[in-house]
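To start, I am sharing the structure in question, which I have written as structure tokens.
Of the protein chains in this complex, all but one are displayed in their positions.
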Amino acid sequence: MNWLQNLPDYLVLGLTRGSMYALVALGYTLVYGVLQLINFAHSEVFMAGAFGSYLVVSQLAPGEHGFLGASMIVLAGLLTGAIVSALIAWTLELVAYKPLRQRGAPKLAFLISAIGMSFFLVQLFGKLFNRFSGNPFPENYLDKNAPVLELGGVTVTRIQVIIIVAALLTMILLDRIVNGTKLGRSIRAVAEDAPTAALMGINIDRTISRTFLIGGALAGVAGFLFGQAFGFGNTMGFDQGVKAFAAAVLGGIGNLRGAMMGGLLLGIVEAIVPPLPFIGIEWTDVVAFVVLVAILVFRPTGLLGEKLGRAA
Amino acid sequence: MRNRSLAKVAAVSVAGALALAACSNSTPNNSGGLNSGSAGTGTQGAIKIAFQGPLSGENAQLGINEINATKLALDQWNKANADLQVQLVELDDVGDPAKAPAAAAKAIQDKEIVAVVGPSFSGPTKAVCKTYEEAGLVLVSPSATNPDLTKTLNCAAFHRVVPPDSLEGDLAGQWLAKKAKTVYLVDDLTDYGKGAVDAVEAAVKAGGATVVKREGVDKDKTKDYSVIAQAVKASGAEAVFYGGYDAQAALFAKALTAVNYPGLRMSGNGVLSTVFSTNSGADGDGWYISCGCLDATKADNAKEFTAAYKAMFNTDPSTYSPESYDVTNAVLEAIKAAKAKGTVDRKSVWDAVKALNYKGLTTTIKFAANGDVENQVINLYKQDGGKIGLVGDIKTS
Amino acid sequence: MTISVPETSKQLIDHDDVIYDIKNVTLRFGGVTSLNDVTMQMYRGEILAIIGPNGAGKTSLFNALTGVYHPQEGTISLAGRSGDSHAMVIGKKTHIINHMGVARTFQNIRLFPALTALENVRVAVETRQKSGPVSAMLGMPWQRKEDRESIDKGLELLRFVGLREKANELAGSLAYGEQRRLEIARALGTNPGVILLDEPAAGTNPSEKRELAELILQIRRERGVSVLLIEHDMKLVMSIADRLVVLNFGGKIAEGTPEEIQKDPVVIAAYLGTSAEEAAEELEALPELHTLALDDPDANIIIETPHVPAEEEKA
Partner (left out) sequence: MRNVPWYQNPTVKRLFGCLALGLVLSLMIGKQQGSRDDYYVGIKKALFGPSILGPRIILFLLVGVGVFFLITYWSRIKPYLGRPGIKPMAIGALGVVMGYVLLKWTDNSRAAADGKLGTLSDAASSTEGLSPIAQTFFTMPVPWILFLVSLIATLIAVILRNRVLGYAAAAICVVAGLWGYLAHGYVQSFLGTPDHSLGSAFQLLAYLTIAGGALVAARSHLEVADTKNFIRRAFAWRPGLFLAAIGSLVGLESLLQATWFSPQGRNATLVDMSALFAGSGLAPVSQQFLRWGAFVLLGAAILVGLVATLGLARKKLGWVAFGVGVVGALLTLLTLYLATGYAASEGFEGATGHWQNLGAGGWLAAMAFVMLAGAGWIVATLDAPVQVEKAERDLMSSDTVGGSVRHIPGMKYALLIAVIAVALFYPPTMTEYWQNVLVSQIGIFVLLAIGLNVVVGWAGLLDLGFIAFYAVGSYTTAWLVGSLPAKPPFTVSPLWAIPVAVIFALIAGVMLGAPTLRLRGDYLAIVTLGFGEIVRIVAVNAESITNSTRGPSPAVPHPAISIGPLQWEWGLNYLQYWYLLLVIMVLVIIGFRRLEDSRLGRAWAAIREDEVAAQATGVNTFRAKLFAFAIGASTSGIAGVFFASQVGYFNPQNFTLEYSILVVAYVVFGGMGSLPGAMAGAAVLTWLPEFLKEQVPAEDRQMWIGAVILLMMIFRPAGLIPATRRETELEGIDEAPRIEPRAVPESESMGATS
């Protein structure tokens, strides 16, 4: 069977797609953990990362580069993406969330202010740069389609390796931060019980804004990877954001391992199910959402449940 | 023009209003007072044409390609015809059928507008054509290619200078069937993409080739074309046809290269643009593109147009620019013809458009009863070295 | 102590009519056993108090009785209103159990703060009504009649708890004690046969406590509603309860009249965290029992005036 023969190829594609979902989903989950809110503008943080890294990479890329040079450029892209996105996320928290928190606004008001911020950022970036949907990153320095690995007919290209490795390293780093540092402990404490954490001397405001910084950096990494792999534009965030949010919910929102798992699972499902002969790629999103609904109906708090967040 | 005076503007219409009052007083007991109001309607202050198309939103680039050409044509016209100055009104319908009625209302309520260039897209056309018809405004579209518009819509106001998708798709399908035994069809789930692929599908089958599979990839939602590219490759099809627009086709082109797809790639007129060639770069080389249009940067009789366009907008003309240029010129000719016969109003321009016989850059504009041009040519293009070039008439290539 | 248990208390209790029949109920959360083999009965017309140290499983028992939690073992059968036949509780949804004649209040007040006091009560009253959305939109006569009835009943209940004047104020803006009473009024709105009060006196001042005790007695006397009570304030409990059940670590350790419980070394041990023998010895060291009432400074009164209710009755 055709599909079965190509399954390993689809799996690799799903893994790359899923890694990026997971990176963005982690941002949703982190914020949900500390604020119990959907950060609707997170998709725009992701988009900003792509633009930010492009501005740097497009300056560095022209000319001949060896392997080391190319790696440096990729690293620079990852870093600038992370920095720009982290800054945008931090600003976002400062402008769209903090004032509302101080006023004790209803929960939906946060959602709407984030939506407002999202509209604003999409169009501001469109105005500042351009409104095309598929701007290409420089590619010549990278030779991104060069095969790195061939295993029984499955080819893994250079860009795929970069995406998976970068995502993996970033997630390991995140795990170290959350479980191994003082900041991580305060994030977990705030997620568990903010008032008590405050009594324990944790600065809630600072913890929240640093959580946004971390989530933003992850999205920025994803932004660069996505842009380098598929192109970027001011509207790239929305759909990617919706899927990543779905992935976060799938894994159990507020749960970091859940977000990683949800992202990978969603990516793989999207890559392997639609090419089935009796389904079709036009049903990709339907497949994704049906899987989501089915899982939620049987596990109302996602695959791994809400570990970081509070269960009601 | 800062110190314009209102007086010029007002002279005509005020005369009408005052006459209305004065005369009616003097002729009691019959309706003569009412009729005398017609004194004010004999001449017109200005003649306007409207352009309706997407000037914002996802599809803005196509609209901008077209309106630029329209502006160029008008500019040239107004320089050459001091006695028949024509102004342009821009109507943005975002390419969305639901937003089109508002744009149409704006055109209809401005009584000085006598003809409309557009709408650019088929969906908005369907939504507003009847409204225009009722208002007596004639439409000439440079790019609405859905076959229904001239088949089932039954809207006398509508004309277009491009062949319908069915014709283009038909010939593209025949060409594909000659080149490949197995064809994989991908559309972008839009009105245009689906229509084009429908026609290709039928023609490919009729030509004796097999359609391996037909799939759709959402134009707005998808950036990652790797799965569909892998599916195309896995199917082993000898050729793939993509029905959709430029930016997405470029993404698809890259994905196909990434999976090392060995077969033939082809697409329709929506892809013929610099956006495709710049975005896809080397990955787009080898793509064949069919289009019922002329590449204005290449065709011989269009050098002047290309130069003037580049001079005015600092960029090469792109998809549908030459068509739009032709449409605008044809409409202006119709206005001129109407003026020669008497007054320029919606009715007279309508009649003049129906009677047009104008040789444009892309085709000879002479409308059949259903609103399509009588003479329809489909050309084949190919991208090489990052540039799209003309191959020739698709029937003979 | 100004409260006196009415002489009629005994006559109000019908020991043949069991409301709740709880048999061997065990409730676990993961590895934690929250209720362990609890068996007890509640009779119609009685004021039954459940006491025990923090974490003893009192609120878990309430949640099991009202269908919020579903115990893994045992049975709970219920005849909510007088004349009802017994039906099983476990597995039924909360609102169904409420419809069977059980109303409750919460330890940490759970009103609908953005609704007015009257509306809070009306929500409860209207759960017994029939009219649907269509008749409401069309303004059908029977719907208007029901609407009227719910206002009348709501106001009557507000008057009963002494909040008639506050009918139009937002529940969230009421004083703490008023919120407690409003919660009781809301519970009564569903026309229950038994009302479960979860620490109704928590956080109220002594005069409010007296009013509350009066109100609880009134609920039974005037409305014929049996009362199941969780309370830490021993003074209150001892003064109004007919019978007490003591829980510790999820299990029932004692059951009896207030005076029996006060003398029970097992109970005292539970509160002191010692063995029963030690407790019996330390029974003299009365001030230690201070812990019984947690944050109530004059809780040790219970020992100082141990026999008040019983003696009054005998007299």
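Brief remarks follow.
As written, the chain order gives the labels A, B and C, with residue 1 at the start of each chain.
We adopt the following convention: contacts are C-beta pairs under 8 Å (C-beta built on N, C-alpha and C of every residue); 3 or more make two chains touch, one makes a residue touch a chain.
Owing to the predicted nature of the structure, the values given are computational and were not obtained by experimental measurement.
The chain that is not displayed touches the following shown chains in the complete assembly: A, B, C.
From the options C:Asn36, C:Gln143, C:Thr204 or C:Ser239, the residue with contact to the unseen chain in the full assembly is C:Gln143.
Within the set C:Lys58, C:Arg186, C:Lys209 or C:Lys252, the residue that contacts the chain not displayed is C:Arg186. Set against the missing chain, the residues A:Leu128, A:Leu151 or A:Leu199 yield one that touches it, A:Leu128. The chain that is not drawn here is touched, among residues C:Glu46, C:Glu119 or C:Asp264, by C:Glu119. For subunit A, the residues in touch with the chain missing from this view are 32, 38, 54-55, 58, 95-96, 99-100, 103, 105-113, 115-124, 126-132, 135, 238, 242, 245-246, 249, 253, 280, 282-283, 285-286, 288-290, 292-293, 296-297, 300-302, 312. Touching residues on subunit C toward the chain that is not drawn are 66, 68, 93-95, 98-99, 103-104, 106, 110-116, 118-119, 122-124, 126-129, 131-133, 136-139, 143, 146-147, 150-151, 155, 164-165, 167-168, 170, 186-187, 189-190. Subunit B residues in contact with the hidden partner, per the touch definition given at the top, are 2-7, 9-10, 13-14, 16-18, 20-21, 24-25, 28-31, 33-35, 37-38, 40-41, 45-46, 55-56, 60, 92, 96-98, 101-102, 105-106, 108-111, 123, 126-127, 130-131, 134, 146, 148, 152-153, 189-191, 194-195, 216, 218, 278.
One rule holds in what follows: only the chains that are shown with their structure count from here on.
If you sketch which chains touch which, the pattern fits none of the simple shapes: not an open path, not a single ring, not a star, and not all-to-all. The central chain here, found by comparing per-chain C-alpha centres with the mean of all protein C-alpha atoms, is A. Across the assembly, the mean Cα position most removed from that of subunit A is the one of C. Put simply, the C-alpha centre of subunit B and that of subunit C have 77 angstrom between them.
Between the CA-based centres of subunit A and subunit B the separation comes to 39 Å, rounded to the whole angstrom. Mean C-alpha positions place subunit A and subunit C at a centre distance of 50 Å. Contact residues on subunit B toward subunit A in their complex (touch as defined above): 58, 60-61, 189, 215-218, 220-228, 230-231, 234-235, 247-248, 250-251, 254, 257-260, 275, 279, 281. Of all residues in subunit A, those touching subunit B in their complex are 2-3, 5-6, 9-10, 13, 16-17, 131-136, 139, 144-145, 155, 157, 159, 226, 229-231, 235-236, 239-240, 270-271, 274-275, 280-282, 284-285.
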